[in-house]
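One structure is given here, and the rest of the page talks about it.
Only one protein chain is missing; all other protein chains are in place.
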Amino acid sequence: MEMNLYLLLALVVALLVIGYLLAKLHRIRNQLSLIKDALTDIKKGNLNHRVLARESDLTKQICYDINEIAMNSQSQLIQQKQSEQAYKRLMTSLSHDVKTPLASLVGYLEAVESKMVTGAEQEEYIRVATEKAYHLKDFVTALFEWVKLDAGEQIFHFELCDLNELSRNIMADWVPMLESHNLSYEIEIPETEYMTRVDPTAYTRILNNILQNILTHSNASQVSLVVTEAEQQAKIMVSDNGKGISAVDLPHIFERMYQCDHSRSARGNGLGLSIAKELVSIHKGTITAESVPGAGTTFTIILPKAL
Amino acid sequence: MLNLVQTEFLKLRRKKMIWFMLLAAFIMPFFSFVYYNYFEASGIDPVAFYKLAAFGYTPFIILPFVLGVFCVVLMHDENRYDMLKQLWIVPVSKMGYFFSKFIVVLIYSIVFMLISAVATVLFSVLPGFVAFEWQSVGFLAERCLEIGVLTAFAVMPILALAASKKGYIFPVCMTLLYVFLGFFITSISMYLHPVSSISVIITRSGNIQGLAFAQNINVPLALFCIFIWDALSVLFAAFSLRKRK
Partner (left out) sequence: MSDYLIETKQLTKIYGDQTVVRDVNLHVKKGRIYGLLGRNGAGKTTIMKMILGLTSITVGEVDVFGHNIKGHEKSIYPRIGAIIETPGFYPNLTGTENLEIFARLRGTAGPNAVKNALEVVGLPYKDKKLFSKYSLGMKQRLGIANAILHDPELLVLDEPTNGLDPIGIAEMRGFIKHLSTECGKTILISSHILSEIALLADDIGIIDHGVLLEESTMKTLEKKNRKYILLRVSDISKAMLILEQKFRVSDFDMYDDHTLCLYDTSLDMAAINKALVMHDVSVISSQLCNDTLEDYFKRITGGEGIA
């Protein structure tokens, strides 16, 4: 009787173990068939297919590895597609933004050539045409600069220099320009030396582009530039009291070819801020913009002291 | 399936109610202690004490009711917060879902009866009502296990009902009704209701005196009764879960 009871118990335990093993085997078979399906699908090009595994699955590591491989190739593929698309967009906007002013330029020159206008009007036409040609030239230059940056072909010369001194020099060049546009200015740059590793040309370009942007778009009457320094980073704030940027446009202003007045009226080329951002990020810094529509905009650049 | 059962236990985290309900396992042993203490008895027949402490009201009323409420607790949150559709698209199979809940009920039921057995031994041996002997304790433990397993099967209709309803009041009322029905229907026939069938099974060898029955003891018939009720519950659960989606 006792013996039988123990035998029975042993049998039950054995059955449980067998049942457990069978269940495990069944699970592995299912997993393998899922893996097979997923691999076929991935082979066909569907890199989004994932094989799910539980913490307790024997196949866990295999599944995770398959997923990782698929994920990596997927993100590569997407990056590739995106840069292709960006290139296409660039080409269309290039042809678009060059074609419209070019056609208009041709119109003016034809009018002059065919003697449609004479005298003062003719001179006026030539002046407009020249302006348009210069604008076009600036645009193409900026565009090439942008493409070069975007492709990572620009070579930078980082050197240790005094950021305060550099900023002062840039602003000194800007003063006549600001005065001629009836802009009052306020410049606050510490007298001390602040040695930072920057590319002076690139830094100049960043400030130039921001100031140029204020000049062309903001209708401001006052500009201020404030440089403040901390142990690790320098903060450069450029503010104006102009018309500001609406909340809808604000997140996009650093995008290439983004212009707040959607009409693409002749002024500006939609590249300045985009280039500035690109250059700041090459200095491992950040650039942000805050704006209150109607009250002004503040651009804040943060540059780390050491690269 | 193992996975499903494990997650069922994870879902019960921080549910204090289920721990409180385990305290119900002490009710009858404690009551027996008070009862025998009143008569200042000593050296009584262990089985007589066990009968009152573990084989009486515990399997007949307390355990079925506690398990019924437990079933409702298990099902209630998922029903109320409309979580089933999230489970179906995992996918969790409807029957896998039902049976994993059942296994949790089974384990809970066994734990409840084991606690009840331990409490019974404590309340009988420590005050010196009965002498501790392996044979009677072994008998108690074995019968408590049986009660635990069988009662879990007996409350399957409640589990099925809880799975089909969103609220908790109706299933709890049905639990009460079901339990008392089991109590009253005994006088008509032992083999109509699973709970009374369990009493038949645990008293099969006739060595628990004092539990007298109207009918002859017929273990296969009792098992058959439980089987029929469970088969119907499974069908009902399958039907209602499919319909609810």
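As written, the chains take the letters A and B, and residue 1 is the first residue of each chain.
We take it that contacts are C-beta pairs under 8 Å (C-beta built on N, C-alpha and C of every residue); 3 or more make two chains touch, one makes a residue touch a chain.
In this text, all values refer to a predicted model and were calculated from it rather than measured experimentally.
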- Message: Using the touch definition given at the top, which of the shown chains does the missing chain touch?
- Response: A, B
- Given A:Glu55, A:Glu153, A:Glu191 or A:Glu231, the residue that touches the chain left out of view is A:Glu55
- Note on the structure: Sole touch to the unshown chain from B:Thr7, B:Asn37, B:Ser187 or B:Ser205: residue B:Thr7
- Spell out the interface residues on subunit B facing the chain that's missing from view. 3-4, 6-7, 10-11, 13-15, 77-78, 80-83, 85-92, 245
- Task: Quickly run down the residues of subunit A that touch the omitted chain.
- Result: 30, 34, 37, 46-55, 57, 63-64, 67-68, 71, 74-75, 77-78, 82, 96, 99-100, 103-104, 106-108, 110-111, 116, 125, 128, 262-266
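Please note the rule applied: only the chains that are shown with their structure count from here on.
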- Could you tell me the distance, in whole angstrom, between the mean C-alpha positions of subunit A and subunit B? 66
- Listed in rising order, subunit B residues that touch subunit A in their complex are 1-3
- For the complex, which residues does subunit A have touching subunit B? 20, 23, 54, 56
